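Only one protein chain is missing; all other protein chains are in place.
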Amino acid sequence: MKVFRALILAVLLLVLPLAVRAAGLPDADLAKLVAGLAGDGFDDKIAAIDGLGASGDPRAVAILKALGDGKLAQTENNQVLIESSTGQFADAVTGAAVTPAADPDRIRVNNRLRGHIEGALSRLTLFSPDPQDRLKAATEALHRPSLDGVPALDQALAAERDNTVAAALKLARAAALVRSPDADKSLAAIKELTASSDPQVRALLGEVAGDRGADPKAVAAAKSALAGIDRRLALVELGVNLFQGLSLGSVLLLAAIGLAVTFGVMGVINMAHGEMIMLGAYTTFVVQEAFRAFLPASLFDFYLVVSVPAAFLVAGAVGVALERGIIRFLYGRPLETLLATWGISLILQQLVRSIFGAPNKEVANPSWMTGGFEILGGFTITWNRLVIIGFGFAVLGALVLVLRRTNLGLHMRAVTQNRKMAAVMGIPTDRVDALTFGLGSGIAGMAGVALSQIGNVSPNLGTIYIIDSFMVVVFGGVGSLVGTLAGAMGLGVVNKFLEPFAGAVLGKIFVLVAIIIFIQFRPRGLFALKGRSAEA
Amino acid sequence: ADDTIKIGVLHSLSGTMAISETTLKDTVLMMVDDLNKKGGLLGKKVEAVVVDPASNWPLFAEKARELISKDHVAVVFGCWTSVSRKSVLPVFEELNGLLFYPVQYEGEESSNNVFYTGAAPNQQAIPAVEYLMSKEGGEVKRWVLEGTDYVYPRTTNKILEAFLKSKGVPAEDIKVNYTPFGFSDWQTEVADIKKFASAGKKTAVVSTVNGDANVPFYKELANQGIKATDTPVVAFSVGEEELAGIDTKNLVGHLAAWNYFESVKNSTNDAFIKKWHAFIKNDKRVTNDPMEATYIGFKMWTQAVLQAGTTDVYAVRQAMYGQKVQAPSGFTAVMNTNHHLSKPVMIGEIQANGQFDVVWQTKAPIKADAWSPYLAEDKGKVADWTFPWACGNCTAPKYAAFE
Amino acid sequence: MTEALSTAQLYLDGITVSFDGFKALNALSLVIEPGELRTIIGPNGAGKTTMMDVITGKTRPDSGTALFEGRHDLTRLDEPAIANLGIGRKFQKPTVFENLTVEENLELALKDDRRIRHTLFRRLDDEQAGRLERVLGEIGLMHRRHDLAGLLSHGQKQWLEIGMLLVHDPRLILLDEPVAGMTDAETAATADLITRLAQYHTIVVVEHDMAFVRSLGAKVTVLHEGSVLAEGSIDAVQNHPRVIEVYLGR
Amino acid sequence: MLTVDAIDLSYGASRILRRVSLTARLGEVTCVLGRNGVGKTSLLRGIFGLQPIAAGRILWNDQPIDKLPPHKRAAAGLALVPQGREIFPRLTVLENLKTGLAAAKGETTIPDEIFELFPVLDKMLHRRGGDLSGGQQQQLAIARALVTRPKCLVLDEPTEGIQPSIIKDIGRVIRLLAERGDMAILLVEQYLDFARELADRFAVMERGEIVVSGNRGELDDEAVQRYLAV
């Protein structure tokens, strides 16, 4: 039985590529392939998947997708069913609705199968009406170059109208032809690949360049192509390092910005700053859960948009409460604020631990912050990082506006510089203090929203960032927002440029030592106040 | 009082390790609760003495001393990180206490006062790599060993490197990288992995990244588009509990190797999960391997106490050898005379729902090696605490003369 | 000029100090002879305090020469070194150690060896103790000797700072507005004190109180926009049209 | 009219003011004199609520203000030029002046007269307050108080550190303000000539108490000798 099935498949495999554009298979053939998916061994399944991929049958796409998503099931009598998102079942071949007697077993897949499913899907979608699908298929083909695939690519190329897709197809075709026994074709293919910076292509060319048995002309061409690619990649890598540095910098910036208010402007050594960030992250979690529980899935992506003001309000309110309840009794006694805020931080951590439990909470990236886009050379710019960079600058910009352009900002600064005199000038110091601390805390809360998108949401979240935050604010120069920005970005970029050479740990050590040395030259930080006013 | 038996629970409830360890504290409490409901032990009530060593290693030693000397506990369930175990080890040996250690670790140890119910490297790391080398696992040729810089990953990677080389993997196809505890900015590391993986050979990442660093690591993996079909990541410290803190939609297919997964179907496991949900009063809480190891350890200890008729450490220790427990993994775990377990090894793939699908498992339990056969310095070392060896670290039996 | 250079107690030449392009001192030159008492006046912001900052090492000039006793280049020394040469200063805004007692403030200012070894083991000798007593009396703070200096009133702090100069006994004394906030009677007493001190010390006084300046009876230098506008006797200066215009008013 | 009615004030255990009473009427300059440390500044601190009073009352236009926080007193029209300048060092001159707008109901601008009186401030509008010279800071402190459009202007040794020509100007302004008739001015001053020239009334303090008070003419040499000499 098994042997027989395999035999059929083999025949199909040989014949089908020639018929790729055929509208589809007879139901019986399709049914046979589909039955293979429910086979016992992985080898059987793979043969069936490859068969489906080669079938060109539009129905195969849905079946394979369902298989990959774990939505394909089999009944006791080996009928293969597709489960819809609403939990209904339908026969995979006929599409007829089925109500299975017992719960059908999900057909399991593993990575090896997933690889084949992707390959098969890419073949099938090479002719999809959606250019996006076709582009994906072409890229997939580039990453799995095989001479067998060339005829299909040729066909697709002939029919292709979209320039981008056509270019991708050409590249994929060239990649497949590199190993062509025909020396001329191979050489032409290598030349064509010179323009690519794809790491897969690079690897392919590397193989040719290192292959002693290969045609010397091909080797030479491959070598020169490689040199070109490497030059381009070096540049790209520089840019990527810069991006990563800015990205790390923006994380530091966000972590530090609230502290730049509570510590930088108000002078409160706020050891509970990290916990404000944590509160923001937990607020994000709660908002997310609320969205999941009460709103349709289509709105889920907006949960983050709601989280930002929510986190600002929650952390800000806690900040105001702390200021009114504790901090305000401690102005002019920075040491005591250190002690009290440390106590606050312990309590907040344990409180969150008691309410939400000690383990991490899951906070999902909304789809618009998931994944990334590849730039040259296989490097990926991830959306969440990009959004966070933008967010960091936006928050800083808004804060600068508040502090520089509003009366509240003026009053905040006046109050911290001379509380008594500010009161005499008619500034309601109590309210300004509460608002300032609330603002700093609220900003920390917003940072928590951003940080929940790249790291842990746990009761310890704050302790991770507190040291770095102080480092950034002080390094930049206490009281200077520009300094905070420069400090954060500087440290981020330097760190990321060191990391490739020194590794993560040594890199960080170097950065710390650099800070120590740097402070010797600028004892009051990067953007220090100079002159008499600094001493006052 | 004389009508209670005290047992110590030495897991961090605050600090960085609380994330993982609180669950184990709850597991012990659940087991105690269960035991007391069934009438206790030797006719006495069992009382758990919980302390918080606060993720502070010296404090672990101090609290261990307090538990044994002041509270006179009969046994201690505790520790997660290897360093905490190393820190308390001298205390347990000095005061002749008994520690059950439930976490997978690097091996290279066998103390008369510790029973190790987590996996040794040969029960986790080696099988996982073997799986990836197999056809089913994708015939991986190139390896990234990514770990947190401390003893467990270092040891595991050292053993793995020796193993891989013994299988003919050339040095240039192995990349080892360490990051510190709590590392959070994985951009460069993940980009490097991508680069390493794009050399045309099938590549896998073996992750011994521990603790807090995992969430940002996986988020970065997902966002930079490292797919399990291209470059699978197999982890030894990421279980259901860790996954509960990560959005797994984009991680489907990445792997973990353990001796237990919550998704395993058998009646023991069903009961275990049910008991857990009832105890913790939350149906969403998952179970994981260290919890199962705690479960096994606790069961074995109660059985040994019953058998010995006392909680006396000497007697209980003797009774422990050969102790069998029907484990939630579906297999029978056995305590060996090297103070380590025989347990099955399972490889699971991450699913979108935060659970693992077992894609491979051993046919039978594997016996843990306290000393690795792949390391030169471990040549000839034997851990066997019964006559005539009576030793955890010897090349000749202590009582050879009696033979 | 070279002669002045070697014999002058204080020799400033071409001193320029600028802050973000604003020249607080502009090629200022000034020579103070040993034992001289000199008063300096000038509009607010003329650079008087800045000049003292330069002399005491607080501010490094952009250019120019500043020599003490012809030998010591003040632009190269730091504050403690300059103080140890024998230059003492009273600040415009009274600065005392608020968390030390009045007596301890004075003790720290005592003329003595200032190296660590010495300060660790040194006890007050009778001569020093006597001097402390005398000065406490002179500045009228005897009854507050054990009080923290931070609790003094504004004027009392001024006196304490003068007291610190008295026990320090430097060769060159710089006084920045010593009588600000004093009553007229106290002002007169201070003038008296300064005249007595001037017998053994070189003194530079900055003041706006013209009656006080007159009572000192010393040569007056008028600074304006960072350089010397006029110099001479009080009468000459008071009738100088530019001085009247920019400083005294009509 | 500002009325201080038998107030006591202490720092910790030490009583500084004993039953001090004083009035400052609209259109008049009331001058407080006294040696160093007798409690002049403490009295002003009490008036502005910077130090709590232990007994007595403070009234502004017959309304008690001693329970109000300082900023409410400012809103009621009181403005202080404190001893020791107390400008905001890291705010620019302009920003320092703008803080005065907080108490100036409805006003959003800094009156031009201020720059006429203190031209140097106009020149240094964007310099940080703390960078100014001592005298310039003192001018700024006075200007800042004027920005609030006070009904009751209180000055604590305002001439300290200011060059003679500007002292004269300040004197003229104070006179002018007083003569407008809608402002009460309370001046603490050591500089006797200046005080004598301006004061409509005076009060002399000695060890926390007011020992002599009266109209301008009544400050005789004997009192000066007794309470103001060393």
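A, B, C and D are the chain letters, set down in written order, and residue numbers restart from 1 in every chain.
The definition used in the following text is that a contact is a pair of C-beta atoms (placed from the backbone, for glycine too) under 8 Å apart; a residue touches a chain by one contact, two chains touch by 3 or more.
The rule is short, and it goes like this: contacts and distances are computed from a predicted model.
Hidden chain, UniProt protein name from the list "Phosphoribosylformylglycinamidine synthase subunit PurS", "Multisubunit sodium/proton antiporter, MrpD subunit", "NADH-quinone oxidoreductase subunit H" or "Urea ABC transporter permease subunit UrtC": "Urea ABC transporter permease subunit UrtC".
The hidden chain, counted over the whole complex, makes contact with A, B, C.
Among A:193, A:363, A:454 or A:474, only A:474 touches the chain that is left out of the view.
Of the candidate positions A:97, A:183 or A:339, contact with the hidden chain is made by A:339. Contact with the undisplayed chain is limited, among C:36, C:103 or C:177, to C:103. Only one of the listed residues, B:14, B:184 or B:223, touches the absent chain: B:14.
In the complete assembly, the contact with the undisplayed chain comes from B:89, out of B:7, B:76 or B:89. Although one chain is hidden here, its contacts on subunit B can still be listed: residues 13-14, 50-54, 56-59, 61-63, 65-66, 69-70, 81-83, 86-87, 89-91, 94, 108-109, 149-151, 154-155, 158, 178, 180-181, 377, 393. Although one chain is not displayed, its contacts with subunit A can still be listed: residues 269, 271, 326, 329-330, 333, 335-340, 342-347, 349-351, 354, 463, 467, 470-471, 474-475, 478, 505-506, 508-509, 512-513, 515-516, 519-521, 523-525, 535.
If you put the missing chain back, the residues of subunit C touching it would be 56, 58, 78-80, 83-84, 88-89, 91, 95-101, 103-104, 107-109, 114-116, 119-124, 129, 132, 148, 164, 168.
Here is the rule we use: only the chains that are shown with their structure count from here on.
The most centrally placed chain, judged by C-alpha centroids, is A.
Mean C-alpha position of subunit A lies 30 Å from that of subunit B. For the pair subunit A and subunit C, the distance between mean C-alpha positions equals 65 Å. Among the residues of subunit A, those in touch with two or more other chains are 531.
For subunit B, no residue reaches two or more other chains under the stated contact definition.
Residues of subunit C that touch subunit D in their complex: 19, 22, 42-46, 48-50, 92-93, 140, 151-156, 158-159, 177, 180-186, 188-189, 208-210, 246-250. On subunit D, the positions that touch subunit A within their shared complex are 48-50, 69-71, 73-75, 79-80, 82, 86-91, 95, 98-104, 128-132, 144, 148. Against subunit C, the residues of subunit D that register as touching in their complex are 11, 33, 35-37, 41, 83-84, 120, 127, 131-136, 138-139, 157, 160-169, 190-193, 228-230.
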